[in-house]
Every structure is written in C-alpha cells, then in structure tokens.
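Removed from the display is one protein chain of the complex; every other protein chain stays in position.
Letters A, B and C name the chains as they come in the text, with residue numbers starting at 1 for each one.
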Amino acid sequence: MIYYVGSFLLIAIGLYAVIVKKNLIKILIGLNLIASGVNLLIISVGYIKGGTAPIFSRAGLNAKMMVDPIPQALTLTAIVIDASELALAVAFVVLLYRHYKTLDIKKIRSLKW
Amino acid sequence: MILVSWILIVLMIGLAVLSIELKNLIAAVVAMGAVSLIISLLFLLLQAPDVAMAEASIGAALTMAIYIIGVRETERSEK
Amino acid sequence: MIRKIVYAIFAAIIVIALVMFFAAYPFGANKMAVGTYYLNHGVAQTGAANIVTSVVLDYRGFDTLGEVSVLFAAAAGVAILFFMLGIGKKERENLTKPNFVVRVGSRIIFPFILLFGTYIFVHGHLTPGGGFQGGSIIASGFLLLYLSYPGTRVNRGGLSIIEGLAGLTFVVLGLWGLFTPTDSFLYNFLPKGLFNTLVSAGILPIIYIAIGFKVASEFAGIVDDMMCEVICRGGEK
Partner (left out) sequence: MIIRLIVGYFLLYFGALFLLLGAFGLIRLPDLYTRMQAATKSTTLGAFSSVLGVGILHPGWFVKCVVVALFILLTAPIGSSALMRAAYKTGVPFDERTVVNKGEEFFDEQKKEEAK
C-alpha cells in the first residue's frame, strides 16, 4: 500500500514542477519524475504478497506464487524509451539556449501560449 | 521488509522535493539521479530484478550524465 | 504565490482521482488472467527460464521491434539536431585534463565493463538481465572513456554498421517465421533445446544479443554526440 502512496506523491510532485516552474531543465526533471512514478505504479500493481520473481532458475519454484510478468515487460521498454526521449529533449533545450540565450520560458517568445 | 520500504519511500519523496526546489541545477539533477537509484531498490523489493537493473543502469547513470552535459552547456543555476 | 497554491490544489485533485481509481485494485492481491496464462504455459511454449524475456521477445516481440525503432529515431534526432542545425556555437574554456590515476584506472576497468555487459545480455533468457540492460551498461563504459580521455572519438562508421546489422538480424529472424508452416511473424522456429542451459529457447538469445548490440551502439552514439558537441567541436573553431 505504501508503494501506491509513494508513486502518487511522485506523480503529483512532477506535475507541480511541470506546471509551476519556469526553468526548462526543471520542467524536464518534472517529466522524469512523472515517468518514474508511473513505472513504480505499474510495477506495484503486478505485485503479489509473498511472491517471487518470474524466473524459473531454481528447482521448486511454483508458478502460482510468482508476480505478474506483463507489467515488468511493459516497464522495461518504457524506461529505455524515456531515456532516449529525454536525450532528445536535452538536445532541444541546448539549441534553444543557444538561440535565445536564456532558459526562462517566459522570455522565449515562441514557447508562449 | 515493510520498514525498509517505508524508509526508502520517505527518502525518495524528500529527494524529489529537493530536486525541484534546489536553485543549483547540478544539485537538482544529482537529487533526481538519487530518486532513480532509490526507485531501482524499490523494484528489487517488488520482485522485479530485470526492471531494477534497467533503471539502475539507464535512469541513474546515462540519464544523469546526459542532463549534466546539458546543464554544463547552458546555465548552471536557476534565477 | 496564489498561482502556486492553485496549481498545487490541481495536482492534489489529480492524485485524489488516482486514489479513487486504484481503490478497486488492492495492493498485492490477484494477477491478471493473461499473466497467469503466460506463467503456466510460458516455459513449455518458449523454453526460456526468464518469463519476462519470453513476454518481451516472444509474445510481444512486435512491440519490442517498434520500441527499438523509436530508439533509433531518437538517436538520429539527436545527431541531426547537433550536426546539421548547429547554430551559434558557444566558446569553450580550457577543460582540465583528468589526472594519471583516473586515466590508468579507466583503461584497466573498461574491458571488464564490456565483459560484464556482454555476460548480462548473453544470459538474458536464464537470469535477470538482457539486451537493454547489457547495452546500457556498455554505453556507460563508453561514457567513462569519454570522461577520462576528453577528445576521444568513437568510430561512428563502425557504430552505424553494428547498429544496422543488429536491426537487420532482428527483422530477418522475424521474416523467416513467415516461411515456416505457421505463417506468423517472429515465430520461434529453432529447436527449444534443454531447459535452463545456455543454448536453449530457440531464437530468443539471438534476438536479445542483437538488441544488446543495437542499444549499446545507439546510446554510445547519443553520448558521443553530446560530449563531442561540448569538447571536440568547441576547440576547433
């Protein structure tokens, strides 16, 4: 249960950072926190009390007492995609800084909305 | 097990608040990497060793390095 | 100040909605029906000891193919942004060189990091680990090389050839399944072998090795782009 609370709080903190902060790097940190929180939430949905990891590496492991493998597979691919997209986002931020000489989104005209 | 997860989650929330409130951007990025590392420990407690390895090597090493390169190329502190 | 409070209340409302949604899914109770099916039949159908591997590569192999291509698109995007649109380059002050200890130490450690990554993605179907984890460990080894010897370049042509061959292996093994009697993409046509040994589970280890090479070369390319934007190109203006 505490895992649910932790991941909800991580999502809330990330959302707050994305909305309120004006620095571009802080916004990216908020996005990363949201992604981590969602990963933790998905993994903790698949957990079973007293379960073991879904790997038949030792004898005597019972398939009934294993945790759900599908959330783990989904999260595994999501983490790699997060990293590559954040690299792309950091490249965009570096180019924006070179063009506008600032990281403040209030001063970058073409990002206003 | 339950006590360990409580301690880790309280630490994780504290580090997340630090990582969005610190003015020094490099310190903020390091706090975010610490959040990733604690999350990988939580994955290990939730019986997901594959995901724990991926999070520890990608989220805590490569992502943090990419962020630090980006911060070094731009401004170091938030005004 | 009032703006911050309003947005904090907004985030709290979203958290309350999430709590109300997840009240129907208590922590640590039951698994999904599909997961139960995979756990019961996965070993007999794919022959891999690690069920996560068999879900990633066999039951949802097409998903993984799309994910690898997203990774390729992101790496290509970083390269294009830095090398073709490189507007207004910033001047670099002199970077200090790392000292003797770091240079010699990283030269000793680097082959062991490569060995460790290779071990992880070769044993992906038996133990925790696999192509994504091993590939990113190898890429962090390249990052160590960049940090300790500023000014190194990786051979980008070799990286692209490795990456292309790895992707081609994945697609060719998938297409081969179309010519077997089952007519399905990514069909596991090789013999399963003895359970829980290194040569088992048909095509899964081959695909995971290909994914390991592909992830390693792509992340090494991203790191190379970003580090060289800072170090190599700043000096040669």
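One rule holds in what follows: contacts are C-beta pairs under 8 Å (C-beta built on N, C-alpha and C of every residue); 3 or more make two chains touch, one makes a residue touch a chain.
Every value quoted in this text rests on a predicted model; they were computed, and no experiment measured them.
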item	value
Partners of the unshown chain among those that are drawn	C
Among C:G66, C:G105 or C:P191, residue touching the chain not depicted	C:G105
Positions on chain C where the hidden chain makes contact	96-99, 101-102, 105-106, 108-109, 112
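As a working rule, only the chains that are shown with their structure count from here on.
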item	value
Selected interface, B-C versus A-B, where C-beta contact pairs are more numerous	A-B
Inter-chain centre distance, chain A versus chain B - centres from mean C-alpha coordinates, in Å	10
Rounded Å distance, chain B centre to chain C centre (Cα mean)	19
Where chain B touches two or more other chains, by residue	49-50, 54, 58, 62, 66, 69-70, 73
Of all residues in chain C, the ones touching two or more other chains	50, 52, 90, 128, 130, 132, 136, 219, 222, 226, 229
Of chain A, residues touching chain C in the complex	1, 3-4, 8-9, 11-13, 15-16, 19-20, 44-49, 53-57, 63, 66-70, 72-73, 76-77, 79-81, 83-85, 87-88, 90-92, 94-95, 98-99
Of all residues in chain A, those that touch chain B in their complex	2-3, 5-6, 9-10, 13-14, 16-17, 21, 23, 25-26, 28-30, 32-33, 36, 39-40, 43-44, 46-47, 51-53, 55, 67, 72, 75-76, 79-80, 82-83, 86-87, 90-91, 93-94, 97, 103-104
Residue numbers on chain B that touch chain C, as the complex places them	49-50, 52-54, 57-58, 61-62, 65-66, 69-70, 72-73
